[in-house]
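Pasting a structure below so you can have a look.
Missing here: one protein chain of the complex. Every other protein chain is in place.
Entry: chain A
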Amino acid sequence: MKTQNNIQDEIDEVLNLSNLVAKVKAPPFFKDRTMQSLFSENTIEHSSFFWFTPKFQMATLLVFIFLNVAAFIQYNTTNYNEQLDSFAERYGIYDTETLIQLN
């Protein structure tokens, strides 16, 4: 019984401690350190390309690849041979008339 009372006294004492915890102030230089961390992070976040996120980078890369492939296909299918012939004729490398005569 005595032990039970002792335990209850200890518990009451511990629970009453919550009323004895004094108010505390922030440590010195807390403000300076926090201001520094706030505004140094700020400069990193707002560099000139802060909006160019990986999502945009990937989209840009895909558009670039798509345009290149499209241009390549277009170039191959349409006027590649005609342009090559006219280039050859202009510089006298290749003459279509001679070829016809030989045939």
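By our rule, a contact is a pair of C-beta atoms (placed from the backbone, for glycine too) under 8 Å apart; a residue touches a chain by one contact, two chains touch by 3 or more; residues count from 1.
Methods note: contacts and distances are computed from a predicted model.
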Q.
I want to check something: the complex is missing a chain, and I'd like its UniProt protein name from "NADH-quinone oxidoreductase subunit J", "RNA polymerase sigma factor", "ATP-binding cassette domain-containing protein" or "Aspartate carbamoyltransferase regulatory subunit".
A. "RNA polymerase sigma factor"
(Q) For the chain left out of this view, which of A:30, A:56 or A:72 touches it? (A) A:30
Q | Contact footprint on chain A, counting only the chain that is left out | A | 3, 6-7, 10-11, 13-15, 17-27, 30-31, 33-35, 37-39, 41-42
